[in-house]
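What you see is the complex with one protein chain gone and the rest in place.
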Amino acid sequence: MSEYFGNIKTGAVTIATGMGITLKHFFNAIHRKGDAGLDDVDYFRQVDGLCTLQYPREVIPTPANARYRLYNKIEDCIGCGQCVRACPISCIEMETIKVAPDDLAVCGKTSDGQQKKFWVPVFDIDVAKCMTCGICTTVCPTECLYHTPVADFSEFDRSNMLYHFGNLTRLEAEAKRRKLAEIQAKALADKEKKAAEAKLEKKDGE
Amino acid sequence: MQELDTAGLGSVRVTRQSDTVVILEKDLATEQMVLAMGPQHPSTHGVLKLECLTDGEVITQAEPYLGYLHRCFEKCCENVDYPAVVPYTDRLDYLAGMNSEFAYAITVEKLLDIEIPRRVEFIRVIVAELNRIASHLVAIGTYGIDLGAFTPFLFCFRDREIILGLLEWASGARMLYNYIWVGGLAYDVPADFLKRVKEFVDYFRPKTVELCELLTKNEIFVKRTLGIGIMPADVAINYGWSGPMLRGSGVKWDLRRNDPYSIYPELDFKVPVPDGKDSVIGDCLSRHLVRAWEMDESLKIIEQCIDKMPSAEGFNSRSAIPKRIRPKAGEVYGRAENPRGELGFYIESDGKSTKPLRCKARSSCFVNLSAMKDLSMGQLIPDLVAIIGSIDIVLGEVDR
Amino acid sequence: MEEGKVISQSLQESAAAYSIIHEKFGSAISALDANETMPFFEVIDTSQWTEIALFMRDHPKLKFNYMACLTGVDYPAEEKLGIICNFESLALFNHKLAVKVKCARDGGSIPSVACVWHTANWHEREAYDMFGMLFTGHPELKRILCPDDWVGYPLRKDYKVQDQYHGIKVPY
Partner (left out) sequence: MSTTALSQFSIPLLMGNSLNAWSDALAGFYLFGLPLGLVIIAAIPLVFIALYSLTYGVYGERKISAFMQDRLGPMEVGKWGILQTIADILKLLQKEDIVPASADKFLFVVGPGILFVGSFLAFAVLPFSPAFIGASLNVGLFFAIGIVAIEVVGILAAGWGSNNKWSLYGAVRSVAQIVSYEIPAAIALLCGAMMAGTLDMQKINILQSGSYGFAHFFLFHSPIAWLPFLIYFIASLAEVNRAPFDIPEAESELVAGYFTEYTGMKFAVIFLAEYGSMFMVSAIISIVFLGGWNSPLPNLGGVALNDWTNGPVWGALWIISKGFFFIFVQMWLRWTLPRLRVDQLMYLCWKVLTPFAFISFVLTAIWEVYRP
């Protein structure tokens, strides 16, 4: 019998405690949490009160090192293709054309002074596939591939999630390719000619 | 454990006391009905399906069906390099990515036999314990939802949000971190990080008390969980239970203590087990209490780590990372204490390749869930919900 | 340094545990591979596997009451499939042992230990699902993670994914 009344008593007391807590929160609803980021010194002085933000207008700030949208600064890209090999889910697609010797100056250097040896006509990142693991960015030798703190980049059409970073248009790429092919053909021809000459000389020598 | 032959009894409702089965109700048999619970049921915590045979509201048999989230993690691992497995481990137990990474990293390090800088170890422990708190907050909050209390859930998520913010600040991502690498860390923590974590600990302590008052001590909550789904210790061990589930059954077994890794031997923390005063040992309430206590212990661990943290001077978080991870031929089974139990990795290396020959994740939820059939026999549907909630499954880890 | 010592100590204990098993079963099991990371032995006479398992669980000095993990493995070079079980004596002793059991790659079978450790039940189902070895005496050997009508065993090294599954294109 005492257990019976004890149960009723603990039930009433704990329910009252719980209701006290929710009522406290209810009256605390006049306060709102600010939208300072965690790197702010006052972060924990502003967390009391309603804590939701109205998203598109108020945003939780993303820290500077946040890894969200993958971005390639194509001016610095040397087309080494390490990121393509490193990506566990192959979301990066890359095509390179070797720069013709007379174009090296046109192709330019990276910001730390390294000569670029490849044109990169295609550098496509499918950010819909990208899982923001950041492995590609760690292998990148020129640090031109990095994640930006832009977290919201949703699209209505999935094809818009394919980001193109190539530094040549298709026509330019075609021209470069042809030029390279010519140079290579010429070099090959020269080589053959030389070889033939050498053979000839050899014969002559005999 | 005593097996119960239900064939001749018609409908029975049973409960377990230590290792005997006690029949509460019988001879109320009605026509049996197959009830498919899930995979889109609100309280199966994802895409678990339970096919229940019910007699009224009493479940006579429940058969779990898994695999709705199966993505062949192990096959993926065989096709990528050792470091590239880390982002996949995040996706095992997506509520505790840091802990999964930690388990994988120490396993490969065991195979590689490399020394890790001390500061790396401390940071690893801090982020892992923070993530443990975040994970337990989800477990406790969703358990509240399973039992009909919605408000504690949102309080839990409010605080978890801060932890996720902290981890985002450290690692760059909110849930799928890829932060703990084999041999080191992706980055050192930001300058003010430890200070902010300390502030978080101070902020969070009163919140756990409030949560306890609101949910754990609530009489209705206690009545809903006390004595439900009792699992005796020996059966729990035989089922391979681990983590809070096993401790809920009264076995003082914590890999951080019993198979110590990283810097855990240097830290002072308790392994909480229920004493049978507030709850029946092995029931849902015990498991819930263990989780609640563990949050406090994790806070203690974090505080100690911050105090003992070696300075950042001349520290490079990637200094011990091998240029190319190619372990010698051999096999290793490494494990760590995850919020949900023992997450083990069996890794086999052929010594030639930079990809693991075989990488098996021993998922704690998978093992814990395998007792479902036994636990659910003779329970009511609301109790079944309470039991699933107390197992605290993450389907990402169950189905892999 | 200290950590290394702990490991080697547990290795000694594991070796002691192995010798007890070896005493009983002799040539049915192979010699102990006493490496630091995972000491293991192989069951050569697979028909005795269940007895060995029971012995390991119930022997007062062994008490391997906890099966941590059961991994299925494919050995295409040996034309074999196998399982690796990691055991330990939870809260009683300090020894840990792994056991390997192998069977033929096509239609091979391994005795089930689901009756010895409940953990093995689902793990064996998973190994069957992924590798296709049979476990004789298993209470309900059916696929667990893949759908029942899935073709092939995904974790075999020579697995080719099926093109269509109920009209859905499978390869991504």
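A, B and C are the chain letters, set down in written order, and residue numbers restart from 1 in every chain.
The working rule: a contact is a pair of C-beta atoms (placed from the backbone, for glycine too) under 8 Å apart; a residue touches a chain by one contact, two chains touch by 3 or more.
Since this is a predicted model, take the numbers as computed values, not measurements.
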### Message
Given the contact rule set out at the top, which of the displayed chains would the hidden chain touch in the full complex?
### Response
A, B
### Task
Just name the one of B:Glu74, B:Glu129 or B:Asp146 that touches the chain not displayed here.
B:Asp146
### Task
Quick one: say which of B:Val47, B:Val86, B:Ile123 or B:Leu215 touches the chain that got left out.
B:Leu215
### Message
Under the stated touch rule, tell me which residues of subunit A contact the chain that is not displayed.
### Response
4, 8, 15, 18-19, 21-23, 25-26, 28-29, 32, 49-52, 54
## Note on the structure
It is residues of subunit B that touch the chain not shown, namely 33, 35, 41-43, 57, 144-151, 154-155, 158, 214-215, 218, 220-221, 223-224, 380-383, 385
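In this section, only the chains that are shown with their structure count from here on.
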### Summary
Using only protein Cα atoms, the chain sitting most centrally is B
### Summary
Of all chains, the one whose CA centroid lies most distant from that of subunit C is A
## Note on the structure
Taking each chain's centre as the mean of its CA atoms, subunit B sits from subunit C at a distance in Å of 24
### Query
Using CA atom averages as chain centres, what separation in Å is found between subunit A and subunit B?
31
### Query
Listing for subunit A: what residues touch at least two other chains?
none
### Message
Can you pull out the residues of subunit C that are in contact with at least two other chains?
### Response
none
### Message
Touching residues of subunit B toward subunit C in the complex: what are they?
### Response
66-67, 70, 72, 74-75, 78, 110-111, 234-235, 237-240, 251-253, 258, 330-333, 335, 342, 344, 346, 348, 358, 360, 362, 366-367, 370-371, 374, 399-400
### Task
Would you tell me which residues of subunit B are touching subunit A in their complex?
76, 80, 83-84, 86-88, 151, 158, 161-162, 165-166, 168-169, 172-173, 176, 178, 186-187, 190, 192, 196, 199-200, 202-203, 210, 213-215, 217-220
### Query
Okay, in this complex, where on subunit C does subunit B touch?
35, 37-38, 40, 65-69, 71-74, 84, 86, 90-91, 98, 117-119, 121-123, 126, 130, 143-147, 154-155, 159
